[in-house]
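Some notes on the structure that comes next.
Apart from one protein chain that is not included, each protein chain of the complex appears where it belongs.
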Amino acid sequence: MAFLEIDGLRKRFGNVEILKGINLELEKGGFLVLVGPSGCGKSTLLNTIAGLETITAGEIRVDGRAINDLHPSKRDIAMVFQSYALYPNMTVAGNISFGMEMRGVPADERQKAIDKVAKVLQIGHLLQRKPSQLSGGQRQRVAMGRALVRDPKLFLFDEPLSNLDAKLRVDMRIEIKRLHATTGTTIVYVTHDQIEAMTLATKIAVMRDGEVQQFGTPAEIYNNPSNMFVADFMGSPAMNLIPATVGVNGHGLAVVMQREAREPISLPLANAPAGLSEFKDKPVIFGVRPEALTDPEGAERNASAIATANLHIEVVEPAGSDTFAVTNLGGKGVVARLRADANIQPGSNTALAFNLTKAVFFDPATEKRIF
Amino acid sequence: MSAIASSSRQSGASTKVLNRVVIYGLLALFALFYLMPLFVMLVTSFKTMDEIQNGNMLSLPKAPTFEPWLKAWGQTCVGLTCAGIKGYFWNSIKMVVPAVIISTLLGALNGYVLTKWRFRGHTLVFGLMLFACFIPFQSVLLPMATILGSLGRFGVSLQNSIGTSLGLGNPTVNLIFVHVVYGIGFTTLFFRNYYEAFPTELVKAAQVDGASFFQIFRRIMLPNSMPIFVVTVIYQFTNIWNDFLFASAYAGTGDAMPMTVALNNVVNTSTGVVEYNVNMAAAMIAALPTLLVYVLAGRYFVRGLMAGAVKG
Partner (left out) sequence: MRPRASIRSHLQDALPKIVLAPSFAITIVFVYGFILWTIYLSFTNSKTFPSYAITGARAYQRLWGWTFDTDPPSSWYTSITNMGIFGFLYILICLALGLFLAILLDQKIRGEGMLRPIYLYPMALSFIVTGVAWKWFLDPGLGLEQTLHQWGWSSFHFDWIKNKDFVIYTVVIAGVWQASGFIMAMFLAGLRGIDGEIMKAAQIDGATTFQLYRRIVIPLLRPIFLSAFIVLAHLAIKSYDLVVALTSGGPGGSAWLPSNFMYEYTFKRNEMAVGSASAVIMLMTIVAIIVPYLYSELREKPR
């Protein structure tokens, strides 16, 4: 039995269904990230777990106990908010101990708990300050301290890093990961940033329009997206989703893509699964991540299926650690990821290698994964 | 080319100086317009009657005297009683303080509920309370008089049977009640708009921390509401102190008159010689509390007026 179980959860506001039957589970000590574009229902889902919003149907269980009818304070959870929600009238110490005070914990025990948390988060020197006297990163720490001190069964994070600048965000991300590793707490974390999702999670739920699109480990989500939305949403730069058809090349199947002002290219699919032959001569969406489309020297040596094609390069973007090249296939801009020192010129025709073992296919009608 | 440019710059500079002179001149002129009545009131209140009748309204008192102020405070006639306005001044204080406190606290609670504990129909509830701020009080004046009259009679019978009227029928209590009833619309408006901008996540965080409805109000909302408290208290204080309609309708005669009614009686009394200096001193005394508030906390005063005028 999983530690956190969400079962058929629905939430309705008047006629609008915001959560349309969510099923998720998370093992003890796991790190679940709910990710999706704004308005997908991820924050609402988090609020229902916290008890800050009621649910219309379904059940939420923690450690085998249904908690959906309990008051937030009775659920044994702690939450870190997007704005940190530090009480401006209280000191840092007051903020951290307010929850214990409300529970009637004696003052000396509160002090001990504060000291312990302050040590873990290295905020001992800030305890007597007011939130307005803290920097963004310090506020973030205090907000986490307030959650940590409760030692709850479940930690909830609502986009905790979105108010920080880029550099601090990376630092705090590492800090959260370290915290999770050392304390072994169970965390549910909401973000719209797919990099945060990938780096932090043990399990990711990609959400859209109140539904979970895919639920799995970061590797599963990244390598085996179940539909075009997930493929497009996770990964930066996004996966190339190229309109193509399934054709025949020699004795096997091939993927055929249109090029501007030139004959289409046809890449042989060496060990195509049987299922794909059903789509012969039909349109498909050919999905290939930028790193699976690169210069032939940079291509993965031990990949079993590499196909090379000569492509017209429109734009070159040197990004320091990598160089991105944009070409056009199937009427869409397609991004290739090359080594930083790759010698490539805009306007040239250059051979690029497709790593077809990493390629995926979608049905354009349903947007679902074929293979 | 450059000569033209520099000459036009020069003429530009001189029109600019002229502009400034005109602007400052106009501003000073209007400052005079606004200050004049207060100035006249003030100097007159320090003059003797003799100087008023024979002197110039605008001239400073030749022999400043406190006599009119003392007389206004302790001796002048309000109706038939000649004991000055001091009693009425205290009447106003006794009425204003409780009315301000009660209406402000209720407004704070209402604003808290209407923003942080919303329920279906909260906009309608707020709309109905808000509209109450704008009604001409003439449309409720008469029923309220009738109700207060009945309560007063009930108070008398209580007095006869159990020995206390519980405040029923007491004009000061009546006015407190009336000002609370017709003030909560404004106080609710102020607090609602303030709390609307108050981060809801703080309330959520406190809920997760286990704070109850009232604990959140007392520990989280109130300590962070100082500015709006000041604004509301000043607004209510000014409005209630300055009210004349309710005061004259429900305590228009007798010892319980508030200051505004008493002042109007002093000034419009038709018996004997009109003592303008005493009248002006009385008017100054009536104006002092609100002027003082304005001088001490003008920023909040303006903010309150704005909040009452422009919905946030």
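The letters A and B name the chains in turn, as written, and every chain counts its residues from 1.
To be clear about the criterion, a contact is a pair of C-beta atoms (placed from the backbone, for glycine too) under 8 Å apart; a residue touches a chain by one contact, two chains touch by 3 or more.
All figures in this text were calculated on a predicted structure; none of them were measured in a lab.
Student: Any idea which of B:Val21, B:Leu35 or B:Leu166 touches the chain not displayed?
Tutor: B:Leu35
Student: If I consider the whole complex, including the chain that's not displayed, which of B:Cys77, B:Ile93 or B:Val140 touches that chain?
Tutor: B:Val140
Student: Return the single residue from B:Cys77, B:Ile93, B:Leu106 or B:Val230 that touches the missing chain.
Tutor: Answering carefully, the residue with contact to the hidden chain is B:Leu106.
Student: In the complete complex, which positions of chain B touch the hidden chain?
Tutor: 23-24, 26-27, 30-31, 33-38, 40-41, 44, 52, 56-58, 106, 109-110, 113-114, 117-119, 123, 125-132, 134-144, 146, 181-182, 184-185, 188, 212-213, 238, 241-245, 249, 260, 263-264, 267-268, 276, 279-280, 283, 286-287, 290-291, 293-295, 298, 301-302, 305-306, 308-311
One rule holds for everything that comes next: only the chains that are shown with their structure count from here on.
Student: Could you please state the distance in Å, as a whole number, between where the Cα atoms of chain A are centred and where those of chain B are centred?
Tutor: 57
Student: Any idea which chain B residues touch chain A in the complex?
Tutor: Of all residues in chain B, those touching chain A are 199, 201-202, 204-211, 215, 219-220, 223-224.
Student: Which chain A residues qualify as touching chain B in the complex?
Tutor: 47, 50-52, 71-74, 77-79, 81-83, 85, 87-89, 98-99, 102-103, 146
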